[in-house]
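Handing you a structure now.
A single protein chain has been removed from this complex, and every other one stays in its place.
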Amino acid sequence: MNSFGRIFRVHIYGESHGEGLGILIDGCPAGLSLELKDFLGDLARRKGGKKGTTARVEDDVPQMKSGIFHRRTTGAPLLVEFKNTDIRTEDYEQLKDIPRPGHADFCAFRKFEGYHDWRGGGHFSGRLTAGLVVAGVVAKKIIAPATVEAKVIEAGGSRDIQRAVEKVLKDNDSIGAIIECRVRGLSVGLGEPFFDSVESMIAHIVFSIPGIKGIEFGSGFASARMRGSQHNDLIVDTEGKTKTNHAGGINGGLTNGNPLLFRVAVKPTPSISRIQRTINLKTGLREDLEIRGRHDICFALRLPVVLEAAAAVVLADFLLLERISGRVLKSKNRDSGLKEKGGKDDFPG
Amino acid sequence: MNSFGRIFRVHIYGESHGEGLGILIDGCPAGLSLELKDFLGDLARRKGGKKGTTARVEDDVPQMKSGIFHRRTTGAPLLVEFKNTDIRTEDYEQLKDIPRPGHADFCAFRKFEGYHDWRGGGHFSGRLTAGLVVAGVVAKKIIAPATVEAKVIEAGGSRDIQRAVEKVLKDNDSIGAIIECRVRGLSVGLGEPFFDSVESMIAHIVFSIPGIKGIEFGSGFASARMRGSQHNDLIVDTEGKTKTNHAGGINGGLTNGNPLLFRVAVKPTPSISRIQRTINLKTGLREDLEIRGRHDICFALRLPVVLEAAAAVVLADFLLLERISGRVLKSKNRDSGLKEKGGKDDFPG
Amino acid sequence: MNSFGRIFRVHIYGESHGEGLGILIDGCPAGLSLELKDFLGDLARRKGGKKGTTARVEDDVPQMKSGIFHRRTTGAPLLVEFKNTDIRTEDYEQLKDIPRPGHADFCAFRKFEGYHDWRGGGHFSGRLTAGLVVAGVVAKKIIAPATVEAKVIEAGGSRDIQRAVEKVLKDNDSIGAIIECRVRGLSVGLGEPFFDSVESMIAHIVFSIPGIKGIEFGSGFASARMRGSQHNDLIVDTEGKTKTNHAGGINGGLTNGNPLLFRVAVKPTPSISRIQRTINLKTGLREDLEIRGRHDICFALRLPVVLEAAAAVVLADFLLLERISGRVLKSKNRDSGLKEKGGKDDFPG
Partner (left out) sequence: MNSFGRIFRVHIYGESHGEGLGILIDGCPAGLSLELKDFLGDLARRKGGKKGTTARVEDDVPQMKSGIFHRRTTGAPLLVEFKNTDIRTEDYEQLKDIPRPGHADFCAFRKFEGYHDWRGGGHFSGRLTAGLVVAGVVAKKIIAPATVEAKVIEAGGSRDIQRAVEKVLKDNDSIGAIIECRVRGLSVGLGEPFFDSVESMIAHIVFSIPGIKGIEFGSGFASARMRGSQHNDLIVDTEGKTKTNHAGGINGGLTNGNPLLFRVAVKPTPSISRIQRTINLKTGLREDLEIRGRHDICFALRLPVVLEAAAAVVLADFLLLERISGRVLKSKNRDSGLKEKGGKDDFPG
């Protein structure tokens, strides 16, 4: 169940400490220009090595394995892979039977009956989001000229993000953060009724990013404290422009032409250097666990580009779907595609 | 795209002021006891007619059309229908070209090029959630003995919900609310890696309920302001019980055996009796709109049972899926199903 | 798993002797003209009552429950229902524990552990194809001006179909048949690489019609006896017109612009009036079974319109999908949809 999308579809695979990881992108239209360097900017934004992020720095050189010919997409599936190189598995040996608090370890152990790859979170690792960033680069090309932009707006409860990170660094602890994402230039009517609203699909993919614990659109949780007379965005022109944007650019699950806006809550990194109590699943005894390894103090700092990718993947899917619904009759009349090509061909059967 | 689920699948249809609406449930196991009266309790909770909710009161008598035989599910699709009876379409005639602020009207008009059923929100109406409640009743039977319970914990920013409603009633305005939902008794390991995390699937279906603008799991947005040492839930026994439940019962996208907990933000009802400015899409001129019709002042009051249904539908799907993953080898050894039945049958081809 | 399609999606439900049956059609574009009388012609072709077909004649008046407004599709799901009226369940009482040879009875009993609706085949009945015919009517409108036409070309091994039927009627037996289906006017390139070839999707839906035991495209099984030099269809113009049509209008799984052609093998009706041996599942003893009820002698005579519907449903789905792949760049340049609408909208978030 590592797949997402209806038309523009992504399939993710790989592990943190295995051979590598990657993404298989299906449903990408043919003829899109695409080459290695297109990925580098966004991948660099996701990398560690900066203050507040992990010391593990992978080269993250994507390898394009299929679906590309003469630097254009061919319409066939695109496979993009990353090799794992900077691995220190010994850091994780101790964790085999001792689940880390706040991690997937215990659940994965039980779900997969001990057969899962437990090294560095295995398939549950945040490292898999590198594949999502790759898909995001492709998706951003599809949704252009619409633009998507995310940034950390608060960390550890403070707007002064740098200072918050420095403070917690000294305490061997970690902090959470809030990220805001904005998409400009979307046409009206993207989204599908009922189950596949824009909010539904964005929330679906966003909650697959490890560590996200909340999402809100437009005024979000603040809406719950507003009155209708305050919250309703008055429509000011026939293009649907509204005076305010409490709805976050979405009404009835469809884009309304105003900027799409959402915020997510990122929990603090669960891996901290402090000693924490847990249980040894083999012996059943309590254990004091000290997590070594290399970790982010505030992994949210690496997530804005991942959120952009998540949003772009959803919107590319909606945009491609949109070419269908409600446009058939018009285009039939306009370009009468079938009438010209078909009809006459009455060859011997 | 009015479908949801992988194994336990629901397909929703209908309009607010058309002939009726309903839900088609596929993938329901055979042999579940099910009859009309099973639905009545939950449907009554969704009904209007109480203080703060709409004066439109439909009978909401579900009609079971297929998939039932001798009061048991047969394994074939279940269709459950509701007829619309208490319709006053004239209330909506004015809205044909004049989109109501805060509603889907404008987006639907553009997406479906004017062909949509605009009466009472048409297919976008909250009335379709009656179908979801029906699916929830079936799903609750599948996930039992796990229990799901939702309630409004705050309306208009106040914990005193009744008073908040009374106050806004006088002002011809509406209010939003926050609803909390809790599921107890789930086994460990429900959920699927990456794209189909428990949070992803619950958020997906929850955002298809009209008017939801935010969701958070466990400590949610408060997590973003916490430190790792505070947020991490320490594991205290080999069943995964944790000392605190900041994670809301989910780690790495999988249930961890503790209560599943989420909260949603519901916006204030957009239909208010006050005059609001909008645009006439035909003339392009601004209009003063006074919405008549019958509306909820705080439609969130009718939503707890809908949220329960949404959660139950997701969890039933996960539970049915869970019978597969990671259990194959064990069951092969244990009940050696195929070995007994198969193997020998070597009949003439 | 009673669903089919990616964009144009159909969900089937109901039983032969329950309240009724029907089809839920999702993904139908808005604005298609559609009314009751559009269905009557094709439904009449599926009806029994003619020589060689069952004496059970249902009115088969379709009821349109949703997705229609002012005789146009709205873009929301279409539900079309049939009530069952001409039911004589007593004919089937004997069959509860005694599986009929050649029927689903035994398999259904085991799969659903006895909870299935066994009356008249229940959910496995050929009567459900009435829903497919309804979907076919809608699909034919989408694929127009392409046309689809099927006919019985052989029954009981003979081209003289009427005489073959009369002969077997006297013997209280039944016969199978071969039906040929031809689609003219399709554009080039419908179909999707690898798993969703045109042959794959047509075969998938065709084998869901009860009683089909084989399908072949173009020269089909005869191809296996040909040489490449005979079988290859030489291309004679830049529109892809070929000199012969051994490929049946499909190369590499994609339509090639020539008429799409396939034939199916329909088995003889398994319900015959003669006494047949079978097993009583309760007692484990052999039984002599005489099937009463009303049955088709050659149910294939009612299938051409069902096959047309099946083909049309697949092709409508492909046609809607086709609006996406490989057309994005061109349309982006051509109608620069987003550039006009988007870009400038930079409202306060």
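Should a chain be cited, it is by its letter among A, B and C, assigned in written order, with residues numbered from 1 in that chain.
To be clear about the criterion, contacts are C-beta pairs under 8 Å (C-beta built on N, C-alpha and C of every residue); 3 or more make two chains touch, one makes a residue touch a chain.
This structure is a prediction, so every number in the text was calculated from the model and none was measured.
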item: Residue touching the undisplayed chain, where the options are C:79, C:247, C:260 or C:309; value: C:247
item: Residue among A:38, A:60 or A:81 that touches the chain left out of view; value: A:81
item: Of B:1, B:32 or B:98, the one touching the omitted chain in the full complex; value: B:32
item: Residue numbers in chain C that touch the chain omitted from display; value: 1-4, 6, 12, 99, 101-108, 110-115, 121, 123-124, 128, 154, 156-157, 168, 171, 173-178, 188-189, 191-197, 199-201, 203-208, 210, 212-238, 240, 242, 246-248, 251-256, 265-272, 274, 276-279, 281, 284, 286, 300, 321, 325-327, 330
item: Contacts of chain A with the absent chain, listed as residue ranges; value: 1-3, 9, 11-15, 18-22, 24, 26-27, 30-31, 65-69, 72-79, 81, 111-113, 115-117, 122-123
item: Absent-chain interface as seen on chain B, which is shown; value: 6-7, 27, 29-33, 70, 72, 75-76, 141-142, 144-145, 187, 193, 320-321, 323-329, 331, 337-339, 341-349
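Methods note: only the chains that are shown with their structure count from here on.
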item: Most remote chain, CA-based centroid, reference being chain C; value: A
item: Chain A-chain B separation of Cα centroids, rounded to whole Å; value: 24
item: Distance from chain C to chain B - Cα centre to Cα centre, in angstrom; value: 33
item: Distance from chain C to chain A - Cα centre to Cα centre, in angstrom; value: 40
item: For chain B, residues that touch 2 or more chains besides their own; value: 1-3, 12, 111-113, 115, 123
